[in-house]
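Here's a structure for you.
Each chain you see keeps its place in the complex, though not every chain is here.
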Amino acid sequence: MEPLDSRRSGRPVYITVIGGGRCDAVEYALAQSVGRLLGNQGAILVCGGLAGIMEAAARGAKEAGGVTIGILPGHDRTPANPYLDFSITTGLGHGRNLAVVSSGDAVIAIGGGYGTLSEIGLAAKIGRPVVILSGWRLQRDQGTEGVWYASSAQEAVTMALESISRSTDDQAARRRGK
Amino acid sequence: MEPLDSRRSGRPVYITVIGGGRCDAVEYALAQSVGRLLGNQGAILVCGGLAGIMEAAARGAKEAGGVTIGILPGHDRTPANPYLDFSITTGLGHGRNLAVVSSGDAVIAIGGGYGTLSEIGLAAKIGRPVVILSGWRLQRDQGTEGVWYASSAQEAVTMALESISRSTDDQAARRRGK
């Protein structure tokens, strides 16, 4: 297997796409575009492995020659969508949501319900940048640092990749003692 | 130990209170009031076991003679707040959030950050009614069924307890074949 295109020294970028297991045609197309753009960039696409947005994103990534990984809730690979190169089974139910978002260097959310909302929360809690392309709008007095809104698939992918470079630069700067 | 006041046949009501591990004095007082009201009602208070809102709610519940349970992220009971009757350690980190909300028949959210947001999402995903008393405001086109907003401690507790009676009634009706 050839080394993947890489934005960080020595390892590929992982991007997690989250969203509902069911979605309408518009959101499906949006997720497929996001997947395609990620595949073009050489990012590894991570998702929850099931249908809907997860399938659409994986499908798009495969169309662009990318690599796709699904992290499933049960112990069984049967519900996996057909666009996954690799699947992980967890047996943890919604407890797998933490692994789904943790495994991405950044997270892109498209539509979705309360499971997606929980993933947005978990991702931001552990410091993964989150880009919301459609669906949830969040508000609180202290603001929503670490969460951005994008208005197109291209913008979402650009924001996600830039948020990673930025946080990598921050880390490098901290390591140099500044 | 005497049997607890009960709203369902044969078992007590569990209410989970979620919110930040750090909070200001106003939110602390609010959470303490919620805890006190829950203790008065004979509900078992469940929380994440740490400081801030979790401590305030447990403290209020103990003042009212209630029972309190904390579900901790690590394997160590040391970070537990002093107002817990019982503590569970999980070693699952933020993965414990699912157990925290699952263990309540309903959930009351007070302030909090992304961890709290993830708990709101997980709770609603598994069908636990969620009452937000302060902090997060959620929006999406399809609405936010199963999530309510309260403007006082008393209203939050009333909404939480009524949401349980309602869902219990629904279940009973379904069992009777309607």
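Every chain is named by a letter (A and B) in the order it is written, and numbering of its residues begins at 1.
FYI, a residue touches a chain if its C-beta (ideal position, glycine included) is under 8 Å from a C-beta of that chain, and two chains touch if they have at least 3 such contacts.
Keep in mind that what you see is a predicted model, and the values were worked out from it rather than measured.
For this homomeric complex the structure file specifies 4 copies in total, of which 2 are displayed in place.
What we mean here is this: only the chains that are shown with their structure count from here on.
Averaging Cα coordinates per chain places subunit A and subunit B 30 Å apart. Across the complex, subunit B meets subunit A through its residues 92-95, 97-98, 113-126, 135-142, 146.
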